[in-house]
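Questions regarding the structure given below will be posed in turn.
Only a single protein chain was left out; the remaining protein chains are all shown in position.
Moving on, here comes subunit A:
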């Protein structure tokens, strides 16, 4: 409602989004799957390669722009949101994707992640979370679980991890989603993120097969998938384990609880219907601990607000209304005096 004219849709194929550059992630890295999911999504949303820009920071994830045939800017560690902000203010018509990781986006760049969400820049933020520093060879990261043994924590890490989605929601994010690298649902989550006008935050669990292999296997592998994955759909009951379990609200403690669903009668079990515009529910879902609960995946929260660049442009237009950009006049503004030739 508040935003620019939508970008005209362009017909492309997955091939059109591949560059001639050799992809340099480790064989088997989850990043390959994410790259393919993005390259599959871009034609489906009618993206125009000339108007698409991928902006990244530093880390394995941040090599992403080199592999997408669009405009790309591989910037410095943690600061991609700030570069994207300047770019988007300079040209709001560009479709800007931010690619970051748990170190880049939650540690060195935590401040910028917070502010790009708070300001609500219209961009898609893909945070690849592998709970480890990959490119620097395996140190623990701000999302690593307590006890993570790494070169810098030989006795196991002691600090509590940050939760990217909880952080993003707390920072004022208006779109929060989760998926994982090899999930077939990833393109649909990306599409939803793209459709959202404003900062769309997507945490993508990514398997670092060299330094943190299978940390998400408990819910990504087939054996644990049914019990471990709660795929959220707006307007549908929050069911998992093939519909035999659901998420209800304990109204006494104001906490979520897992309930059994008998014969598909989820209403009787008190299972709640997911409402992506319910911010209180979103807070409960992003804080829902994996283990006692399944992992909340899909679009957790989607409630757009006017974007930052729209507000900036609106203000600029209002401030400039009726004024002319006359520099000579500007320079001679205020209290002036004239020295005439006979005085000199």
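Please note the rule applied: a contact is a pair of C-beta atoms (placed from the backbone, for glycine too) under 8 Å apart; a residue touches a chain by one contact, two chains touch by 3 or more; residues count from 1.
Going forward, contacts and distances are computed from a predicted model.
**Student:** Identify the UniProt protein name of the omitted chain, choosing among "Superoxide dismutase, Ni", "Iron-sulfur cluster assembly protein SufD", "Transketolase family protein" or "2-oxoglutarate ferredoxin oxidoreductase subunit alpha".
**Tutor:** "2-oxoglutarate ferredoxin oxidoreductase subunit alpha"
**Student:** Of A:49, A:170, A:224 or A:243, which one is in contact with the hidden chain?
**Tutor:** Only one listed residue reaches the unshown chain, and that is A:49.
**Student:** From the list A:65, A:103, A:164 or A:228, pick the residue that touches the absent chain.
**Tutor:** A:65
**Student:** Among A:111, A:152 or A:267, which one is in touch with the chain left out?
**Tutor:** From the options A:111, A:152 or A:267, the contact with the absent chain belongs to A:111.
**Student:** Out of A:155, A:254 or A:328, point to the residue that touches the absent chain in the complete complex.
**Tutor:** A:328
**Student:** Could you please point out the subunit A residues that touch the chain left off the display?
**Tutor:** 19, 21, 49-51, 53, 55, 65-66, 69-77, 79, 81-91, 93-94, 111-112, 114-115, 312, 315-316, 319-320, 323-325, 327-328, 330-341, 343-344
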